[in-house]
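Only one protein chain is missing; all other protein chains are in place.
Chain naming follows the written order as A, B, C, D and E, and within any one chain the residues start at number 1.
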Amino acid sequence: MSTHPPLPDAVLLPFVQNALHEDLGQAGDITSNATIAADKVAKANIVLRGPGRIAGVDCARLTFAQLDPELHFLPCLSDGDDGQSGDVVANLKGPARAILASERTALNFLSHLSGIATSTREYVACLEGTKARLACTRKTLPGLRVLQKYAVRIGGGFNHRFHLGDAILIKDNHIHAAGSIAQALKDARQHAGHMVKIEIEVDTLAQLREAMDYRPDAVLLDNMDAQMLSQAVSLINGRALAEASGGVDLSSITAIANTGVDIISTSAITMRAPALDFGLDFID
Amino acid sequence: MSTHPPLPDAVLLPFVQNALHEDLGQAGDITSNATIAADKVAKANIVLRGPGRIAGVDCARLTFAQLDPELHFLPCLSDGDDGQSGDVVANLKGPARAILASERTALNFLSHLSGIATSTREYVACLEGTKARLACTRKTLPGLRVLQKYAVRIGGGFNHRFHLGDAILIKDNHIHAAGSIAQALKDARQHAGHMVKIEIEVDTLAQLREAMDYRPDAVLLDNMDAQMLSQAVSLINGRALAEASGGVDLSSITAIANTGVDIISTSAITMRAPALDFGLDFID
Amino acid sequence: MSTHPPLPDAVLLPFVQNALHEDLGQAGDITSNATIAADKVAKANIVLRGPGRIAGVDCARLTFAQLDPELHFLPCLSDGDDGQSGDVVANLKGPARAILASERTALNFLSHLSGIATSTREYVACLEGTKARLACTRKTLPGLRVLQKYAVRIGGGFNHRFHLGDAILIKDNHIHAAGSIAQALKDARQHAGHMVKIEIEVDTLAQLREAMDYRPDAVLLDNMDAQMLSQAVSLINGRALAEASGGVDLSSITAIANTGVDIISTSAITMRAPALDFGLDFID
Amino acid sequence: MSTHPPLPDAVLLPFVQNALHEDLGQAGDITSNATIAADKVAKANIVLRGPGRIAGVDCARLTFAQLDPELHFLPCLSDGDDGQSGDVVANLKGPARAILASERTALNFLSHLSGIATSTREYVACLEGTKARLACTRKTLPGLRVLQKYAVRIGGGFNHRFHLGDAILIKDNHIHAAGSIAQALKDARQHAGHMVKIEIEVDTLAQLREAMDYRPDAVLLDNMDAQMLSQAVSLINGRALAEASGGVDLSSITAIANTGVDIISTSAITMRAPALDFGLDFID
Amino acid sequence: MSTHPPLPDAVLLPFVQNALHEDLGQAGDITSNATIAADKVAKANIVLRGPGRIAGVDCARLTFAQLDPELHFLPCLSDGDDGQSGDVVANLKGPARAILASERTALNFLSHLSGIATSTREYVACLEGTKARLACTRKTLPGLRVLQKYAVRIGGGFNHRFHLGDAILIKDNHIHAAGSIAQALKDARQHAGHMVKIEIEVDTLAQLREAMDYRPDAVLLDNMDAQMLSQAVSLINGRALAEASGGVDLSSITAIANTGVDIISTSAITMRAPALDFGLDFID
Partner (left out) sequence: MSTHPPLPDAVLLPFVQNALHEDLGQAGDITSNATIAADKVAKANIVLRGPGRIAGVDCARLTFAQLDPELHFLPCLSDGDDGQSGDVVANLKGPARAILASERTALNFLSHLSGIATSTREYVACLEGTKARLACTRKTLPGLRVLQKYAVRIGGGFNHRFHLGDAILIKDNHIHAAGSIAQALKDARQHAGHMVKIEIEVDTLAQLREAMDYRPDAVLLDNMDAQMLSQAVSLINGRALAEASGGVDLSSITAIANTGVDIISTSAITMRAPALDFGLDFID
């Protein structure tokens, strides 16, 4: 199976329309309209300006198509490909005004999503040789979660919950309100649908021991150092998925993975990934 | 005058509703619903987890209010305030379920916008003692431009164009299509409304000289080194605003500012600013 | 914990606004406007016209509030209560025009959702004394799934998947495309996020045996008779959740439950539940 | 003229997009993406699983087209056709993932709308040989009225008011507020536009006599038995349309029709019609 | 009964939000934000700048409330009142920035709607002493029909069809396609719901005679001079409503009314009504 199933155009289109609406404003591209003839046809390339993993080609394609369905967009690279500075991502041919009116919107999608995919790829590379998977979190930019989680997958990562209704994740505040780990897990089991997994966050091995008696599907080991993570993994002994979270960066992640945890989750890839740079060059 | 006029709630609300819709999904907060009693009232603080400039308090307030209009939100810091790790941003009191169901959405707004404001503040600090202003660009995240440009203002920066219809900015592709700098500027002057400024991007001093004959309102000096920027500023001699762009980072910006340019623009503050971390702590 | 956590008003409001828009049309309530004075205040009761379980009171409340925020709505019964014909569900007091303009919309919500809750309750009653839970499916009315699944919960049922991204459910077409049950389950495990459960549909005990080697979280036993279901439950032996589906009606469900399955799913409660009748009576 | 004019795609599309959005969620069809290759092409038939009248083929067509415009959809039956269990409604050919991702949404439209059309057809069949027409009411499911009223027409029924602004229907509460039947009808006549019909609901022959003096376009005879209906029809004597309402079911409707009323209205066909079952079968 | 029932706020709000969104753009009121302190409170009056009939006060109220719910708006005149130049329509008190940011949007609603109401009133005044009513048409501005038809009612006019589904109006193209007036009217009667009126447009008395045999509810007498209108009215003799259309202006309308027609319809009041002027004055 492809590890990179694309998002359907029907899902992407509202994002594209919203972004174009934002950039066209009420007056449209007044610069191109003033300086370029309506019938001027141009060829252009979208070019990568640094090394990274490509994500967002479909968003770019749809952006140009919104301005002019006849504008020809030929992708040279696909989401999931790794490129170098100077690589051509796509060829464009069509009315110069339409190309320029959609350029910035298209590149903004590519830059942001490829930035996430590239960052994710770096983290995932650190996990090679371990069984750990990288997962993103619900720390995402407001309104962009669908796209950001997609870019994480393109980078080789996995998605944790998409939203609060996907799965149960019991944190300290829930435990406090329920009275105990035991009670919270019993309540969760009683109310959850049968296709809903239950995870619980623990800070200590004592908490972990209490939790394991109630057979959670997964345990989030919060801010534990490598030594404690190893002990936790031993204690869990395969009865639940072990997820490490907190203090994850490129310098710490391999050691965390070597503790034997199943998942390492981080918000760095969605909240701190720098954009990857792209340009649009007219060609003769 | 306040340098930080807030965005009206009517502008913020669609962003908040969209983000909440994204995080509540179709089933809502199934964890809190399963583990916390409906009538459980909680007090909580939103706490800053690192030093930075606060932006997004109104978004946070509206997020909690959407879940429960009766939930009490008392801000302790305002947008534009500088905070330290541990500072309390706001006090909350209300149904525990409502607080937890909106927590992540509210914090995502705060984290992203404060990250931008904090990064902008760092850049702006480098300009002290010069006349240069920092400006953001149209390189922003799709759909979030209004909020990101607001956060830039909170950080002490200024906004360049919001969209393609705000002002005319003639770039190399326009010049090429129009035939010459002279023709492009004449076309722009003829078609632009009288409240629309005209800026032109130049790469060389020769281009700059040609452009100045047609009296642009501003000139974007693209990717010039400090020496060439100084020459450009002399050549312009106050007849247009001088904007430097390209190669701007925290190590280069002061030297650029010292050339005497009026504006320094960068996408780093909107496309590469790391989020600022916030937490929500229940209190007894 | 409450077994009936309400949907937040922020979730309900778009449904209410859409339904009101539909019923007010462009001219509004021309009958009430023509025949009733603007300042006429009325009192009214919403009355149940048959026995059943109430669902939709919040929708009704919001509907009246949309027409006039000052209109007083005092609920006498809550979602999850069981009522008899003649029971008063809520008292209303306010402008007669506003009451009548929103009456039909409010009652349509109540009738449909209470119909589902009532039907669900009937099915659930047949499961008493067994460990089986009743679950709804993705066979729901277009655009109303959130509300329908809520009403199922109010009736004592549980929700299966909300949508295609919630959980993995491998059906015959997937097995056929993947080549085998084994391959489909391996693919699913490899690609699924760690918080995603995996269920597989089987028609025969042979298929079930093959599936169990790959440790699915749940097995959908499709259209099996009670005898085969019993054998399947024995074969599974607690290693996965056993879900029976197909041929479920009020006459068959108890026998199915007695086979020891964990979940019985049916679309009857969302696609065939008759509305419960409500009326609005003016009182003096 | 065709008795079954279709709804324009521009009207159907928002319903289809909303329903797909609901079923795709944020992660899309994770089962098909995990288990089926991106380039796998499949053929499939939509098959009727019981006898009934077809409605919703255009909704199904648009649903599949949203997922993939290249997916080939060839209808074998049209809205208004009567089918038997096993009849093929449409042939599909296209990417297997796209077919499976849209299957449930498409079938939900077909099932619900065909259920209404089938139920309507049953009621209409009982009216054969009489002059009575069957009409639906404003008791419909929130947000689905346009589609439900369409399905009623496909079943051979007629539509009463679409919304409160279509026509004037004076009920007991209006009469009470206006002071008398006479006053209510005079007010209605004075305020109504000239293309707006006026109907009044009456419970007794005395009310009917009073109403007829003011020449309503139609009279709603509420909850009268067959004998009283006959008397009412005589009394009206063709001066207004006679509509019977209340207590209408398949066992009573023929007797009601034989009283000579012009219209019989019921909410059973929109609020209590069971779905018609459809399946999607892959073929080799 | 009031002849001026207001539109519910729930109906007006989307218009107000859309218009405000249009005028605030992405940067908001940068003039007021730059020049007026955030805490500056102002009092202001909305003042009529010419004689006319007021319409749109609720739109204005909602516009200001969107910017700041605390802004105090006290209406002095109501929709349907006739005012003179200098009359105060409403008093405002609140943050100066909020008042100025919403001023133009609020006044645009008032100006346009009051312009229509004023123009309608002029036409209606010409009908005094006749039985004719003035009606608007479906010639309205795209997206503003609900508001424009409301303003017509405020001016004393009546509404013809709101849209194509309200009533049947058979025009020349329909007659041509159906084959004859007789056939078109028979088809219409057969397919129309029982609450739908049928009107037919005729150009000649011969057409009128043919039409009357099929008992239309109304006849649109298109572009007939006063003499022919009188003959048409005699011929109709009360068996249908007589509507005159075409060539209607302030100089011709009284003569047309004197022919005895029931309705005179014109698009002048919605497509050619000049705006009424309003201003907003700060007071000390």
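One rule holds in what follows: a contact is a pair of C-beta atoms (placed from the backbone, for glycine too) under 8 Å apart; a residue touches a chain by one contact, two chains touch by 3 or more.
For clarity, every value in this text was computed on a predicted model and none was experimentally measured.
For the chain that does not appear, the touching partners among the shown chains are A, B, C, D, E. When the whole complex is considered, the residue among D:5, D:86 or D:179 that touches the unshown chain is D:5.
Of E:100, E:152 or E:253, it is E:100 that touches the chain left out of the display. Residue E:169 is the one among E:48, E:151, E:169 or E:241 that touches the chain not shown. Although one chain is not displayed, its contacts with chain A can still be listed: residues 17, 20, 24-28, 33-38, 66-68, 97-98, 101.
Residues of chain C in contact with the chain left out of this view: 22, 25-26. In the full complex, chain B touches the omitted chain through residues 1, 3, 133, 135, 158-162, 165-167, 169, 187, 190-191, 193-197, 199, 217-218, 241, 243, 262-263.
FYI, only the chains that are shown with their structure count from here on.
In terms of the stated touch criterion, the partners common to chain B and chain C are A, D, E, listed by label. Per the C-alpha superposition, chain A sits rotated 120 degrees relative to chain D, a value rounded to a multiple of 5.
Mean C-alpha positions place chain D and chain E at a centre distance of 32 Å.
Our note on geometry: chain A versus chain E, Cα centroid distance of 51 Å, whole angstroms.
The multi-chain contact residues of chain A, meaning those touching 2 or more other chains, are 1, 22, 25-26, 145-146, 159, 162-163, 165-166, 169, 187, 190-191, 196.
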